[in-house]
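Sharing a structure here in structure tokens format.
Note that one protein chain of the assembly has been removed; the remaining protein chains are unaltered in position.
Chain naming follows the written order as A and B, and within any one chain the residues start at number 1.
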Amino acid sequence: MSTVRLTINGQPCEAEAGMTILDAARSIGIKIPTLCYLREINEIGACRVCVVEVKGARTLVASCVYPVSEGMEVFTNTERVLKSRKMTVELLLSNHDKKCLSCVRSGNCELQELSRQLGCDDQKYKGKVQRFALDASTPYLIRDNNKCILCRRCVAACEKVQGIGVIGANGRGFDTEIGSYFLKNLSEVNCVGCGQCIAVCPTGALREKSEGDEVLRALQNPQKYVVFGTAPSVRVGLGEEFGFADGTDVEGKMVASIRRLGADAVFDVDFAADLTVMEEGYEFLNRLQNEGVLPMMTSCSPAWIKFVEHNYPALIPNLSTCKSPQQMFGATVKTYYAEKTGRKPEDVVVVSVMPCTAKKFEKERKNQAAAGVPDVDYVLTTRELAALLRKQGILFASLPDESFDAPLGISTGAGVLFGVSGGVMEAALRTVSEVIEGKPTPIVFSEVRGTEGIREADFAFAGKKVKVAVASSLSKAKILCEEIKNGNSRYAFIEIMSCPGGCVNGGGQPIKTADERNFGSFVVDRTESVLKNDERSTLRKSHENPVVQELYASYFGSPNSEKAHEVLHTTYEQRPKY
Amino acid sequence: MKTIAALQQIYENMQETLAVRQGNAGKRQILICGGTGCTSNHSDDIAATFDRLLTEEKLQDKAEIVRTGCFGLCAVGPIVIIYPEGTFYSCVKKEDVAELVEQHIKKGEIVTRLVHKETDPSVTTLAQSNFYKKQTKVALRNCGVINPERIDEYIGREGYKALIKVLTEMTPAEVIDVITKSGLRGRGGAGFPTGRKWSFAAAQPGAIKYVCCNADEGDPGAFMDRSVLEGDPHAVLEAMAIAGYAIGSHNGFIYCRAEYPIAVKRIQVAVKQAKEYGLLGQNILGTGFDFDIEVRLGAGAFVCGEETALMTSIEGHRGEPRPRPPFPAIKGLFGKPTILNNVETYANVAQIILKGADWFASMGTEKSKGTKVFALGGKITNTGLVEIPMGTTLRTVIEDIGEGVPNGKKFKAAQTGGPSGGCIPAEHFDIPIDYDNLISIGSMMGSGGMIVMDEENCMVDIAKFFLEFTVDESCGKCTPCRVGVRRLLEYVTKISEGTATMQDLEDMEELCYYIKDNALCGLGQTAPNPVLSTLRYFRKEYEAHILEKRCPAGVCKKLITFSIDQDKCIGCGLCSKGCPVKAISRTDYIATGHKLASFQVDGTACVKCGACKDTCRIKAIVKK
Partner (left out) sequence: MGKINCTTVAFRGTPEQEKELREKLQETKKMQGGLMPSLQAAQEIYGYLPVEVQKIVAEELHLSLEEVFGVSTFYAQFSLNPKGETAISVCLGTACYVKGSGDIMARIERELGLTEGTTSADGKYSLSATRCIGCCGLAPVLTVNGEVYGRLVPDDVPKILAKYKNEGGSL
């Protein structure tokens, strides 16, 4: 790559040829505001918020897509530029439902922030304002197109990141609207509920369907015994909602805060992850040794499950029959734990805190009620938990670190790894290799670690060569599914997480602005924090978890036993593609 | 597949037939327009009647029928021209055919009654007509001259000779050099130098490149490209093959408006014939050069005339423009180097190759060479297609060729460039028409629509009309166009309804300049032009709407009222009967003086359709 020299606001700047003005400006410390731009997935130059002046150009140019060239003179701060940006935002506001005071995104809305920065008059342009009905048809998401500004970031996330394309731009011109085919609600189409669209939405047009009020009601009800469980990656995301650096591990404060909400017990879904390793590990061994359907594919990620049901129903037998850790957690609480503590399952309320929106769908699936009542009653995303804590006046940052309750709060480093891509595989390998080899094996399987693309590794178990693969994001998963469908998959075991990088980057995690997505490193930061949590743990292999051992000894018998199947496994169903 | 020698033979064989159309003696030829205008006026029936009568009367060896493309003067269609005399019959009806056969074909006598009326009654041919004589036909040279569905006629007019010359005598660089030196600029609107465009694509590495033809003529009121496709489709194919040779491409796409069924059919027929003759396809004429053309249809989106949107559409997506750079010459259709020219641009190419760059450059102005076709329409006597050398004045086009504004009305403005262009007022009547002059006076060449307006057209209403068009056709991708142009329309609507303030006018103007500066594509950037140019020349008219709540041209419905001049009214009641909303009623049954009764217009019920004004025989209805 050759280097070009240009000036930005009179400052000399060296940049790689082909680099955008946006990036070049950033390299010398100038931030140009953006709205529609998402690196690699939404480089469409549509919103025009990032316009700059290039000497000699007839019009302003969109810095997010305009490449630098030798001798170019760029101005990001002229009156012409600033006035244009202001008018662009004012035009967007003229067709936006400006209910900022009651909007869930007030405070972290990118449109609101731009409007404030640019000094916009939100009443400057009057005229027709579009009106849309709310889509609240799914258990996990609300689409409010009245707040949509047509940046198409959600479309890019759905189509480019997830390879699904269940939403897109429909119609034309002023009447363009984002939605699904034939204007169907999301519950009627093959949406998988991953929530990546929410995560990238700059405004309040997309949000999760909150269950916060129901949880508060349960907490107020003296008849109910409310058990919270937190997913591995919530502890590395929640802090961001309270001003901690990206990826800060706030496990202790999280536990303390939930306790102050009034939970009767604060458990760790990591423990259920350990349980999943046992069930899934043995299921894999069984398939491997008894010529079962291979490759076996993990089943922790509910959006992935729904994706297979809609798009690759022929591959349903490849899915592990294990419930996800959330559902194993709820099932164990309502069977084993309820029995042990002498409570009726219907009096126990399980609230799981998840980095995920699809979990809200998962809890309502069939065969997710081991005790005859739903395994999980409510799912809160990381964001919803933060909102609940703020509402209840809990001063998160000043809380002491506290520990999970026993017994279901005890977990291993393998369990926490479920929060990152490759983590389920690594946790399983730690256990499977020891079970097969009958002796201690290495702890770290770095081959499967990482955040990018599809990764594979070879292992030899008891003389058998086994190839495994790990992928995150459904567009990557699709590649592996196609291989299996076409009969040329080389793998025995595949881990899929629906969100890129795994649950740490789930659709229920704290909102990150486009700027943080384009220039920040929050996925890496959260991932490293999860890995450190594992390293810190005294126990790092799931089968060493004493609670898991106790569970098998006193309740399930052995992994994949009949009882275990009844409580910890589930079934899947074919769903229509269109 | 034909050899070069075989093509030469076809050329020679055609000369006798074609010479009759130059006035040489020979078997009579009845040329009947098969363009969209005349076809809509039932020229097919005329052809069928001729055919039947010639058969019945056993006159087949005396005369033959030739279906041609557009002759240009659509206003007086259907047009029939009979050679060798070249007699120009206009507004011909099916019922007239028997007389034409009887008198002209059988007896060789001109049917004076049907000859197109000219100021000089001795003129009986199209070529001598006022409409025609100041024109120069380059792009339209074969339109109305040949049967577009017979490739031999095209070959007979030196068709495919340029392709042969290029393939056998010239290097690609030489081809580009000729086109560059000719000064040919894109006829689709922006006027980018064609040779330069080709040289960019030629310089790109890679085996796959594309040659595209923009036949998505979407400007309302423009139909030049349609006429070329209907009248001379092979000229486009030949030029595309030449372009393919010049830039190293083997695949062409023609993206044609689906609203042009006849053009689509003709171009498909032409592609098929060219393939049969080996003028398209593998190893063209044995020279080793491969070039194929696929025809794709649009589906009703004006924005697809924008080059990147057109390519996105061919790729099978929503026709949304994408940012440039990368420019199509570097990364265009399917991500490959691509050139895109419009139909009229291509229609000049073969002529330039055959006659040379100097010949072409000898026509026109310093920076705009050659000719330009305009679709002259609106309030003009001679509606139709006009091809003039660049630099011709608006006056010549309107007064001489177009023969002025009809019904004794006064010329107000000519609108060029469609929704991207602007209005040219009478004060610029003598400006030589070329790319740069039009831009300097706030309009643009566009693809060549020229709509004439008279004193009865309101400029606020015209601006509103174009904005409605752009709002409707905006793709919705970028904010300035999607929301901005919509808001612009709302300002203009407010003005037209008399509810705007001077502050609104100021804000509207600011919004215009903002959109020009910020929109993603050319369509958006030029959308405010109709407002800006009418504001520039007719600001007083805007101000009259705002300050006086008055529409000087009497068009804007919210601002006009109809009333009855009681002094003139004779009380016949025709207006009342004709009123579609029963807003005119009798108020007085007693006949006073000369009146039968009194009538009054109820302003609250009136929908301002003007029907009363049209029905009143004594002009007692007053529109204010």
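Basically, a residue touches a chain if its C-beta (ideal position, glycine included) is under 8 Å from a C-beta of that chain, and two chains touch if they have at least 3 such contacts.
Keep in mind the model is a prediction, meaning the values are calculated, not measured.
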| item | value |
| --- | --- |
| Of A:G107, A:G171, A:P317 or A:G520, the one touching the omitted chain in the full complex | A:G171 |
| Contact residue for the chain not shown (choose from B:R21, B:R318, B:K369 or B:K516) | B:R318 |
| Of B:G86, B:G231 or B:G449, the residue in touch with the unshown chain | B:G449 |
| Touching residues on chain A - with respect to the absent chain | 159, 164-173, 175, 177, 180-183, 189, 578 |
| For chain B, the residues touching the chain missing from this view | 36-37, 40-41, 73-75, 77, 217-223, 226, 258-260, 294, 296-302, 313-320, 334, 375, 377-379, 383-384, 415, 418, 449, 451, 453, 457, 462, 465-466, 469, 472, 475, 580, 607, 609-611 |
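As a working rule, only the chains that are shown with their structure count from here on.
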| item | value |
| --- | --- |
| Separation of mean Cα positions, chain B and chain A [Å, integer] | 55 |
| Chain B to chain A touching residues, read off their complex | 301, 318, 322-323, 325, 471-480, 482-484, 486-487, 490, 507, 510-511, 514, 516-520, 525 |
| List of chain A residues in touch with chain B within their complex | 44-49, 51, 59-60, 62, 65-67, 80, 83-84, 87-88, 91-92, 94-95, 124-128, 149-150, 169, 171-176 |
